[in-house]
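Note that this complex is displayed minus one protein chain, with the remaining chains in position.
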Amino acid sequence: MNRFWSILFCLVPILGTATFVMAAWGLPPFQGAWLPKNYSVAGETIDHLFYLLNWISAVIFIGTGAVIGWVLWKYDHRRRDQASYFSHNTQLEIVWTIIPAIILIFIAFYQMNSWAETKMIRPTISQNGQTINKPPMVLVMAKRFGWEFHYAGPDGLIETQDDDYIENELVLPVGTDVVLQLETRDVIHSFFVPQLRVKQDIVPGMKQFIWFRGTDIAEMDIACTELCGWGHYTMKGRLRLVSQKDYNLWLTERRAMQTPAMDPDDPETPQVLEERLP
Amino acid sequence: MVNKVQHPELNHPKRTGHPVLRFLSTYVFATDHKIIGLQFLFSSLFWFAVGGMLAMAIRWQLAFPWSDMPIFGPTLFASEGGQIPGTFYNMLFTMHATIMIFFVIIPILSGAFGNYLIPLMIGAEDMAFPRLNMFSYWFMWPAFACMILSFTLPGFGPTSGWTAYPTLSLIAGDAQNLWILGLIFVGISSMMGSINYMTTILQMRAPGMHMFRMPMTVWAMFITAILQAFALPVLTAALFMQLSDRLLATGFFAPESIVVNNSITISGGGEPLLWQHLFWFYSHPAVYIMILPAMGMVSDILSCFARKPLFGYRPMIYSLIAIAGLGFVVWGHHMFVSGMNRILAISFMVSTMLIALPSGIKVFNWLGTLWGGRLFLTTPMLFSIGFVSMFIIGGLSGIVMAAPPVDIQIHDTYFIVAHFHYVLFGASVLGVMGAIYYWYPKMFGRKMNETMGKLHFILTFIFLNGTFFPMHFLGARGFPRRYADAYRFEEFQDLLPLNQFITLCAFLMGAAQLVFLINFFGSLIWGPKADRNPWHANTLEWSAPSPPPHGNFDFQPTVYRGPYEYSHPERSVDYWPQTEPPP
Partner (left out) sequence: MEILRGIKTGKLKTVRHVLLQFICLLGLIVILIIMTGCNPSPEPQFRFNRVALLKQEKNDLAEGERFSNAYQSEIGDILTALYGTPNEPRFPFLLGEEDPAHDVLSLNNLQLAAGPVAADRLEKTAGLYREHCSHCHGITGDGAGGTAASLEPYPRDFRLGKFKFKSTPLRRMPTNDDLTRILKNGIPGTAMPSFRTLPDNEIAALVDYVKYLTIRGQHERRLIAELSNLDNAPILDFKLLADADEEGQPIDEEMKAENTETFEAQLYTVVGEYLAEDIIPRWVDPDDEISEVNNAPAGFQSKHPAHSALLQTGKDLFYGKANCVQCHGETGLGDGQTANYDDWTNDWLKTIGVDVNQPATYQDFMMAGALHPRPIRPRNLRTPIFRGGNLPSDVYRRIANGIEGTPMPSSPTLTTDEIWALVSYVKSLPFEDQGSPENELPVNDRIVD
């Protein structure tokens, strides 16, 4: 019977690691149950860290699991008359303190840069010869239960009269650093785009900035990941990463809508690009 | 009625002064630590069933979203065709977490086993403050009442999650007030318990019971009591602040000018993050409050059934102390993406990495204990090995999450859910189950059925992994927790089958607990009688009668050695009780 339990406990790391590998390789029935495809530059580092930590875990997982299995297999009371009598081993204790400590310190230092890049060092631009933080392109205003996206108007600044406003749809260009300013109207929300590896809680009374650089054209979901009330699960937004050219075109269209039809005889009337909405 | 029977042990020469007790004072307003322990045990098991039902309801919604939910659908939402509203789902997970943490795991570990075992294991006749002990149980009842009442309020209970983050919790319905009150009562109860445990352990040890002769269980309970004593006041203060925010508009946790729904204006001047800091300053140590006692009990069980001394007794104690100490400086890892100072995240990451060390040392020492032993795979032993095995998974996923960049992706997703269920269910609950099987003969004088016990173990073990392991994948994918219906996102639509598999496993795991229920209650009546020391264990409680009478020991216990002298080469039997005088 001990053998049976030994196998059972051995199955934990074996199946555990196997399913992880299957999920990571997208083998059925776990296809798709893994990190979603990454579309941001910083996400590559995060994915790399995730893989690294999982590999380290897998080694420890299999190692300890194997010991449990071996112990159950070997030291059955029916096959032994007497247990060994020992109660400590200082050298062993030191070894299994030092080695994990080294691994943990390595992990700790290894990831610091990634954290700094994603959350601490904001992209800059140079303006009038000075390097300043890149101003946010879009003000993301979270509310129960939806996302308002306030685009900076022609003046390039958010929170001014020429802002454009659209709900639940965010269109952004790829290949440039995008800075978003996050605010909330009521309770805590969290801005989460799984495919960009971006997540930031939005706390009432605080401004948060996030930034990322999209790598490819794609369409993805925006989810709220901080409980915000009965409709928490309904806070779905759509993020479209488009080429810079398409982005400019889209922006022009949106701005054209902000301009009403004017008297065509007036020489000052600007050209309206698109037909306005009803 | 039966209580009029003269208990012979009460007239024992050493135990005079204990009057014959009437029913009420024996079983209800008991001051005997064992009865109080059993009271905690039974109420925790009852709430375990309630919390489990809530979990089933959650899983139902995740597998068959919005379909007619059994029991709740027809009774509460018949006019909606059985479709539950979103707030009801929020209530489900809020109450599931609250009940499981505050009414099940904490009370069953420190309330039930702490109470039952501490005096027995250190050779005391009762707790230092028996009446305080009684109050610590009866202060749970106002908390129970608050929670049950809150189910009847609009919204069917508190809906802001067990973390109750403002400002959501400030605008939540009245049930939130009851929730806060309930937790304050739980806090008072735990506080009384922890004072009692510390005093008892420090002051009431039997002759010869040095601190370093105490079993790991007692050590763990001692450290837990210290953790509770230092962390709880912070939570209690925070809860009072939230209550006054809600009732008196003090605005501790609300910033200026927040208007919700154009109608509810929250008075400001405060800071929502303050609550998170205060809350996690308690709730992270609370995580250790929920695991350390189980670690202690598992250490005892492993050593007993490996018939071998516990490997590294002192390092085990030092690592307990290290976990408890570091436990106070890691709370920020719950808040990496909360908007907290982003540089601060680095220091919390470092302390979190550090706390993995003592946890690792404990695991290695358990393995060292098993190595070279003579294993008896009884039910408690299986649960304990299961504990170690599951704790490894929970610990490793903890390291993955402790890395802030990785946490960006998996924070508030099912990866977290998988992690803490591995630690709290996989480890703590398996540890508790092992402890119930192990000490059951002592508590009730009868043994539980081994076959049913093993059946219970294997079913629980398989389905627990089937339930919680796939959640890692959901989390990596970004599947957010606390979503009543994530399938309206294109991103997560294809995860429905995996969720249905998880739900299936969860239901089977729930059903497996019926085996335990039958075994537990059946053995009270039909179980074979147990003698004083059915497991041939060393610790003091096994030299008392089963079940121990009022006053515990029928002799004055004196301790001659440490608790783990198994298979001593110079002895003919493989155990050496702590009370046995040296030859």
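Order of writing sets the chain letters: A and B. Residues in each chain are counted from 1.
Rule of thumb we're sticking to: a residue touches a chain if its C-beta (ideal position, glycine included) is under 8 Å from a C-beta of that chain, and two chains touch if they have at least 3 such contacts.
Since this is a predicted model, take the numbers as computed values, not measurements.
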* Structure fact -> Per the whole complex, from B:Tyr487, B:Phe501 or B:Tyr560 the residue touching the absent chain is B:Tyr487
* Structure fact -> From B:Pro549, B:Gly562 or B:Pro577, the answer for touching the chain not displayed is B:Pro549
* Please identify, in ascending order, the residues of subunit B that touch the omitted chain? -> 1-3, 5, 7-9, 23, 26-27, 64-68, 70-75, 77-83, 85-87, 246-247, 249, 256-259, 261-268, 444-445, 487-488, 493-494, 496, 521, 524-525, 529, 531, 545-547, 549, 554
* Can you list where subunit A touches the absent chain? -> 144-146, 148, 160-163, 165-169, 230-231, 234, 236-238, 257-264, 266, 268-270, 276-278
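Just so it is clear, only the chains that are shown with their structure count from here on.
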* Asked: Can you list the residues on subunit B that touch subunit A in the complex?
  -> 85-87, 90, 159-161, 163, 165-168, 171, 254-256, 258-261, 268, 271-273, 306-315, 337-339, 342-343, 345-346, 349-350, 353-354, 356-357, 360-361, 363-365, 367-368, 370-377, 382, 385-386, 388-389, 392-393, 396-397, 399-400, 403-406, 408-409, 411-413, 458, 461, 465, 469-470, 472-474, 476-478, 480-486, 488-492, 494-495, 497-498, 564, 566-569, 574
* **Interface residues, subunit A side, partner subunit B - complex** => 1-2, 5, 8-9, 12, 15-16, 19-20, 23, 29-30, 32-36, 45-46, 49-50, 53-54, 56-57, 60-61, 64-65, 67-68, 71-72, 75-77, 80-89, 92-93, 96-97, 100-101, 104-105, 107-108, 111-112, 114-115, 118-120, 144, 185-188, 190, 192, 194-195, 197-206, 208, 220-221, 223-234, 236
